[in-house]
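Missing here: one protein chain of the complex. Every other protein chain is in place.
The letters A, B and C name the chains in turn, as written, and every chain counts its residues from 1.
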Amino acid sequence: MNCFSKSEWLVDSRKIPNEFALIALICHPATLLHPIPLEASLLKEGENMDYVYGPGRNNLFVPGPVNIPEPVIRAMNRNNEDYRSPAIPAMTKTLLEDVKKIFKTTTGTPFMIPTTGTGAWESALTNTLSPGDRTVSFLIGQFSLLWIDQQQRLKFNVDVVESEWGQGANLDILAEKLAADHAHTIKAICIVHNETATGVTNNLATVRKLLDHYRHPALLLVDGVSSICALDFRMDEWGVDVALTGSQKALSLPTGIGIVCASPKALEASKSAKSVRVFFDWNDYLKFYKLGTYWPYTPSIQLLYGLRAALDLIFEEGLDNVIARHNRLGTATRLAVEAWGLKNCTQKEEWHSDTVTAVVVPPYIDSAEIVKRAWKRYNLSLGLGLNKVAGKVFRIGHLGNLNELQLLGCLAGVEMILKDVGYPVKLGSGVAAACAYLQNNIPMIPSRV
Amino acid sequence: MNCFSKSEWLVDSRKIPNEFALIALICHPATLLHPIPLEASLLKEGENMDYVYGPGRNNLFVPGPVNIPEPVIRAMNRNNEDYRSPAIPAMTKTLLEDVKKIFKTTTGTPFMIPTTGTGAWESALTNTLSPGDRTVSFLIGQFSLLWIDQQQRLKFNVDVVESEWGQGANLDILAEKLAADHAHTIKAICIVHNETATGVTNNLATVRKLLDHYRHPALLLVDGVSSICALDFRMDEWGVDVALTGSQKALSLPTGIGIVCASPKALEASKSAKSVRVFFDWNDYLKFYKLGTYWPYTPSIQLLYGLRAALDLIFEEGLDNVIARHNRLGTATRLAVEAWGLKNCTQKEEWHSDTVTAVVVPPYIDSAEIVKRAWKRYNLSLGLGLNKVAGKVFRIGHLGNLNELQLLGCLAGVEMILKDVGYPVKLGSGVAAACAYLQNNIPMIPSRV
Amino acid sequence: MNCFSKSEWLVDSRKIPNEFALIALICHPATLLHPIPLEASLLKEGENMDYVYGPGRNNLFVPGPVNIPEPVIRAMNRNNEDYRSPAIPAMTKTLLEDVKKIFKTTTGTPFMIPTTGTGAWESALTNTLSPGDRTVSFLIGQFSLLWIDQQQRLKFNVDVVESEWGQGANLDILAEKLAADHAHTIKAICIVHNETATGVTNNLATVRKLLDHYRHPALLLVDGVSSICALDFRMDEWGVDVALTGSQKALSLPTGIGIVCASPKALEASKSAKSVRVFFDWNDYLKFYKLGTYWPYTPSIQLLYGLRAALDLIFEEGLDNVIARHNRLGTATRLAVEAWGLKNCTQKEEWHSDTVTAVVVPPYIDSAEIVKRAWKRYNLSLGLGLNKVAGKVFRIGHLGNLNELQLLGCLAGVEMILKDVGYPVKLGSGVAAACAYLQNNIPMIPSRV
Partner (left out) sequence: MNCFSKSEWLVDSRKIPNEFALIALICHPATLLHPIPLEASLLKEGENMDYVYGPGRNNLFVPGPVNIPEPVIRAMNRNNEDYRSPAIPAMTKTLLEDVKKIFKTTTGTPFMIPTTGTGAWESALTNTLSPGDRTVSFLIGQFSLLWIDQQQRLKFNVDVVESEWGQGANLDILAEKLAADHAHTIKAICIVHNETATGVTNNLATVRKLLDHYRHPALLLVDGVSSICALDFRMDEWGVDVALTGSQKALSLPTGIGIVCASPKALEASKSAKSVRVFFDWNDYLKFYKLGTYWPYTPSIQLLYGLRAALDLIFEEGLDNVIARHNRLGTATRLAVEAWGLKNCTQKEEWHSDTVTAVVVPPYIDSAEIVKRAWKRYNLSLGLGLNKVAGKVFRIGHLGNLNELQLLGCLAGVEMILKDVGYPVKLGSGVAAACAYLQNNIPMIPSRV
């Protein structure tokens, strides 16, 4: 399948990086992000926002921010505290230790920065690289595009490897580039583990194998925003140098903590990296780590307690069980899509994502209509198609603290919406296919057996 | 269909009321209520209860207590207050006015008592009747049985009209009794609007017609615990004298407020009723209503704010829209049951309940196994079969703040469980039937169009 | 001091119990409870109640409902659950065990009833006594008056022993009555441990001594609403037969659980007690205790989790430390009152209450003005004087989850209000006296040392 061929708009960014940035902005998701028009009449100033009210729980299936479990909401339901009292450093210490587990690292150093995924990207880049440094970066969808845009604006020399949207990172080209780079001009490989816009998961183990094969010293920087804590991710085993995620994704928290984890090699690189940085500077954190107070500036007390609760839940379930659950949710969704007779934006099985599925709609349907209708009629929140795939795909996020019955409700909703917009779906078909698989694969809940 | 024939255990309670009570206790649901054994090992003392943890939201489909909407949870998230400050009476005043709307009464007087449905029953009975008074009461399931048990223990002379479980109140027998009661020895008709154990809705309009036809002055006392605010209920139009509900049902609050609404005739009756009562005495409330302080003893501040928020949501949606939504949920559930090839415990369409569906399982299946499995494998909470229908039915509660997609997730779960326990269900069949109906009938969410 | 002499209104209730009840109602607090007029303009219907807004935390010093600790608010911040799942009985089991500790009993049987203190009173009485039974009951303030009123309405033969308001129970008269009662016509002694209206604590150990001395078999029923979990209370050691409290007092929860604890002797008495009861019947609970499901009707899920958290906090602090803290708060308050040159309503030191202090104002001041002003100017909630002491005293509640600095803020506020209303207080004097004591007596917080 080849529904989103390389478009003419992507010029060679190595040659004219500034213009690429410009083009990236012209083609920026902003023009496509919000097809639901904001009518002035919808909400008057000062009106209580709860009044965009629909009965029952909102069925939240965007690929982030995701559903927060009740125990985490509870943990965050609190007044502020003095973050310099002994309680906060003591808790922070446990968080820093436990956060490493979700990255599967024992040698990494984590930073829990009061920022978003975009800020976490910036922290990863500015602490390890200097202006002008060459990075190899894979453009496979909207979020990898935005990261590339950031790299360019931070003045790195970005060597963009583009794939069609729906394909994974082109590792053959990476191999060629590594083979050719005897001078080690490539300072970092920047790769999104899971491209949230297209539901594509890249093979990081292969990236590491290539680096090892060519004995290339480039840093491996990984955006794990929609993967870590949901997909199989192994920082130490795969030799990842910087990995990062955001609290509002698989950790199932509100937005507000960008978690960046640095390998010893990345820490070493930070000593000579010349990118200007203050707020995102790892060094400020490291000083406070040594002092045992941990925080160079004020953290969110609420998010720290929330993260503590979120990690407790993950370890209670078992990280590998969490990952297996995401695989069940992803598989069930893909089976439903197939049963509906629709195509997955992801072009090959090896790239299938267990956290988000981008579903391609027939040409006579505007996928934004599906997302609007989900919201307006079914109290269901789905993800829009972004940028090149706007109007062409809608996305089902199935990550975070979510169970199979919640997903099945979503899938049943999608079936009705497909019918609403004129697609000849057989109602019940997707749910039937998903159930046939799930009924064989859902384990008993350990704490209840 | 006639799956639950009249059993021998129900003796004529008019003759030996005490023994009936005894029998009621012997056959008490207690022996059947909790087939899920409580293993000592399940939870150790002091252990955090959140640790009976399953991923994602609990899919709560018992017929009460039901899902609380987020705005209501928020409204209750507060410290205590002085209930004698002006703020609480001011709010109470609005609550008393607005609560009348959900009973569809303009002439009734509501009491919001810090108690449960059982206490609301007791308040209705003791304020209007005297020991020895004859009541006609319909036994059609576990909750009508428990109310009859209470009536007997409160020393009324209960004239029990029994039906098979799965049938509605036998109004032909009521007609006979009213016709024969020239002396007006019948002081009250006690009827459960919606029997939660069997999913049977009684026809209150007909009861009123019979009373009017025979010009009988008996009070009409109605248990609306699983009906009011979800089913069509018209206190004034149907001449109901006392109606009652509990906060944890269609109002979608925590347990803790028994709401009792009395007609002018019931208030008049309360002046001469000789049943001993203090905590449940309407008179204490009436005195404080006059004073404008409203509370004879301390109310729950949190529940008052919660009730305010719950009523706001109901009026925001529109009470008639709420009732229509419950009709959609009930219809969808019944269509699924039919598609599964199973029988509804409710024997005739006229009695079908839009708030709870009791599904009859084949004889070779223990329905309790279905409920256990739902909890242990799918994080789904279903209702057990109670007393005579224990093991024979399981119940899907579909009342309160709930939307169609949530229900469809539940139905998909039930399909898998049916397969788990050996019933040859066609996976997806129930969801398909439900979706076919819902896709044609769900309205747009008004606030979002 | 003798500011509230016996009034003529209290007739001998043994002779004309019905009229006493009538008089009780005439003199009912309702006429006095709410001197703050509820202006129609204060809150319009439907207006957000949060808008009776004052900056900062409300300083809540009424003697109930009291401040809820944040961890308890958090624990209650949750959706409903199926109370028949294994989680709730498992938790209930721990609650029943732990609740006994706050009564200091190992032989008692606790009942956690979804009701208020008034309901808990009714449960204590109706389960142990029969209509016509003689009780000896002490009238020393508004709450003992209301309990007596209930006893009369429940048709007991109440032998009222009256004291001036501000004095404790007259135990000399009790001794006389016990000595004279060779026929053991007295079935129960009903006594309020701590009269919340006057700040008087009765000596229960002496009551027990008298009963033992006269070898009298009367049951000892104790209202511990404003004492248990705050004052020294020893159910087993003092041979209390029924003790009770409410969740919104020293347990620092919302209103909604009446906790009643019955001795083996009380349980035995319940077998023959003829008072009609259903909702409050211990027997229904006992049946479910045996079954291990614990609940005859739906409890509040939220309050159960809240009670779990509240008990955890109390045991974390240590029950004896909690009691010592209340002694510090009570002592500090009394020292401030003395420094202000005002009188404590409590006439002798032996009766001083550590949970509430009723402060007598000079005749030229209306104490209700003080309470109004506290609310309207200082965001401080104080207790009104009730019934006979209306206008004459105001009350400072110092019970529940409260620390010394919070109390000192309240005392400083009271000083300013006293000046506002024309009392020549020396500003700072009360706080100075309280601090002089507290600075010597506050212990280090164990978890922080």
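Rule of thumb we're sticking to: contacts are C-beta pairs under 8 Å (C-beta built on N, C-alpha and C of every residue); 3 or more make two chains touch, one makes a residue touch a chain.
These figures come from a predicted structure and were not determined experimentally.
S.K.: Just name the one of A:G56, A:G166 or A:G256 that touches the chain not displayed here.
M.R.: A:G256
S.K.: Just name the one of B:E70, B:D181, B:E316 or B:D420 that touches the chain not displayed here.
M.R.: Final answer for the missing-chain contact: B:E70.
S.K.: On subunit C, what residues meet the omitted chain?
M.R.: Listed in rising order, the touching residues are 50-57, 59, 67, 69-71, 77, 313, 316-317, 322, 325, 375-380, 401-410, 412-413, 415-416, 419-420, 426-429, 431-436, 438-439, 442-445, 447-449.
S.K.: Across the whole complex, list the residues on subunit B that are touched by the chain not included here.
M.R.: Those residues of subunit B that touch the unshown chain are 70, 73-75, 77-79, 86, 448.
S.K.: List every residue of subunit A that touches the chain not included in the displayed model.
M.R.: Output for subunit A: 25, 28, 30-31, 33-34, 36, 38-39, 42-43, 45-46, 49, 52, 57-58, 60, 62, 64-68, 73, 76-87, 89-91, 93-94, 97, 114-119, 122, 131, 150, 153-155, 246, 248, 254-256, 275-281, 287-288, 291-293, 296-303, 305, 308, 312, 375, 381, 384.
Heads up, the rule we're going with is that only the chains that are shown with their structure count from here on.
S.K.: Determine, using the mean of C-alpha atoms as each chain's centre, which chain is farthest from subunit C.
M.R.: Most remote chain from subunit C, centroid-wise, comes out as A.
S.K.: What pair of chains is linked by the most C-beta contacts?
M.R.: Per-pair contact counts point to B-C as the maximum.
S.K.: Work out per-chain C-alpha centres and flag the one nearest the whole-protein C-alpha centre.
M.R.: Answer by centroid distance: B.
S.K.: Roughly how many whole angstrom separate the Cα centroids of subunit A and subunit B?
M.R.: Each chain reduced to its C-alpha mean, subunit A and subunit B end up 45 Å apart.
S.K.: Starting from the mean Cα coordinates of subunit A and subunit C, work out the distance between those two points in Å.
M.R.: Measuring from centre to centre gives 55 Å for this pair.
S.K.: Using mean C-alpha positions as chain centres, tell me how far subunit B is from subunit C in Å, no decimals.
M.R.: Roughly 34 Å, centre to centre.
S.K.: Residues of subunit C touching 2+ other chains?
M.R.: Correct list: 73, 77-79, 86.
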